[in-house]
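For reference, the structure is listed below as structure tokens.
All protein chains but one are shown in place.
== chain A ==
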Amino acid sequence: MHHDCKKKKQYKVQKLFLMSEPSLYTVKAVLILDNDGERLYAKYYDDTYPTVKEQKAFEKNIFNKTHRTDSEIALLEGLTVVYKSNIDLFFYVIGSSHENELMLMAVLNCLFDSLSQMLRKNVEKRALLENMEGLFLAVDEIVDGGVILESDPQQVVHRVALRGDDVPLTEQTVTQVRTTSLLYPSLCCGV
């Protein structure tokens, strides 16, 4: 019994250490919501919100608290949230409240600037939905499992390297778009 008690104490101490353990795991989630608060993209990197239901509830809360103000940083549910909005999109990067806010900001800026380049400054919902694969690949290059993989938008755009036949729609000429849309209507319509 005595031994058990000691063990418990050690466990507690360990937990405290874990909190302050220096680590590369910086980002808890990356979110993109539309101007109704609906999820366009969400990637959670740890178990803070394990179920889709909890995630959606968190997204709703975050959206309600941020969409009216454009103040770029907030503390919600004990987490630091940095955010940015553009036309009809809301970008969020979320980390622990102990995290260096500027690191989270670096991730947010990198994500936004990369997309901005890929979408030719046309960062809005319609363009993004037409280029979801570009978004998926870009986030994959910026954060890997919660670790910041790259913070330089040039590098990200370079690595995503959509080229040849797969130049994003915005980079194609109008004719090209029309031809493509005739061939593959599903790609262009319906937004």
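We take it that contacts are C-beta pairs under 8 Å (C-beta built on N, C-alpha and C of every residue); 3 or more make two chains touch, one makes a residue touch a chain; residues count from 1.
Operating definition for what follows: contacts and distances are computed from a predicted model.
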Matching the hidden chain's UniProt record against "3-isopropylmalate dehydratase", "Glycine cleavage system H protein", "Coatomer subunit gamma" or "Aminotransferase class I/classII large domain-containing protein" returns "Coatomer subunit gamma"
Candidates A:33, A:89, A:106 or A:119 - the one touching the absent chain: A:106
Residue by residue, what part of chain A touches the chain that was omitted? 1-2, 5-6, 20-24, 34, 36, 38-39, 41-43, 52, 55-56, 65, 69, 71-78, 82, 97-98, 100-106, 129, 132-133, 136-137, 140-141, 144-145, 147-151, 155, 159-166, 180, 184-187, 189-191
